[in-house]
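The complex is shown incomplete by one protein chain, all other protein chains being positioned as in the whole.
Right, subunit A next:
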Amino acid sequence: MASKKNININLKIWRQKNGKAKGQLVDYKLDNVSTDSSFLEMLDQLNEQLVSQKQEPIAFDHDCREGICGMCSLYINGRAHGPDTGITTCQLHMRMFKDGDTIYVEPWRSRAFPIIKDLVVDRSSFDRIQQAGGFVSVNTSGRTIDANAIPVPKDDADKAFEAAACIGCGACVATCKNGSAMLFVGAKVSQYALLPQGKVEATQRVLNMVRQMDEEGFGNCTNTGACEIECPKGISLENIARMNREYLKASIK
């Protein structure tokens, strides 16, 4: 590809045996990293090196490696998903770094995302918020009404889609100084609030999801906007505003 070259890097990576153990940054040196490699391929290369030295490799979450499953995370040099915008860590490439760089790699940091091991955290709090109300209560039948029976204005459908594009990675929470999940919850509330299918349960949905969000220990939103900047899918702050309106409406009903 365009830039065929290799670099040598230094890494400081968070190692932690398990949720109860104390963790620390550990130094590693890795040579001959292709700048065409993705960041996770660089970690694969480091892990191969560790295994060949009979050391335990670094645990990190990842799956699709094309920016859509939301499983990869990582705080890289103090930024969620690293020093590039509009991407997940698996889409970050080593050409963003220079020969001789020292790179800090840490897990998501938030009370509601406890560490499981090394760079792996537990994001099941997101699942529980979804279970509290992130759905339309329709049973499987395929015999509701024809899909075209209720027209949806294109603008609403597009906005609902943009909100629904959230991949649930948790970068918004990790990057927020308050550890707030309001961008995540706001996106889900918005998707349904913008569509006629979601209107019937709108009141209960927003109340239930916000209640669960608070129970999980996420912080509150103070309109800093860091979440929007680091969101790999460009989910807009508008969704938080929409959720606040929905919540207010539901609360005074």
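Heads up, the rule we're going with is that a contact is a pair of C-beta atoms (placed from the backbone, for glycine too) under 8 Å apart; a residue touches a chain by one contact, two chains touch by 3 or more; residues count from 1.
Quick note on the criterion: contacts and distances are computed from a predicted model.
One chain of the complex is hidden; its UniProt record names it "succinate dehydrogenase", one of "succinate dehydrogenase", "ATP synthase subunit b", "Membrane protein" or "Tripartite tricarboxylate transporter permease".
Checked against the hidden chain, the listed residues A:31, A:99 or A:122 yield one contact partner: A:122. Check A:38, A:110 or A:175 against the missing chain and you find that the one touching it is A:38.
Listed here are the subunit A residues that touch the chain not shown: 1-4, 17-18, 34, 36-38, 40-42, 44-45, 48, 51-52, 54-57, 59, 61-71, 84, 86-87, 91, 93, 95, 116-117, 120, 122-124, 126-127, 130-148, 151-154, 157-158, 160-161, 164-165, 167-168, 191-192, 195, 197-198.
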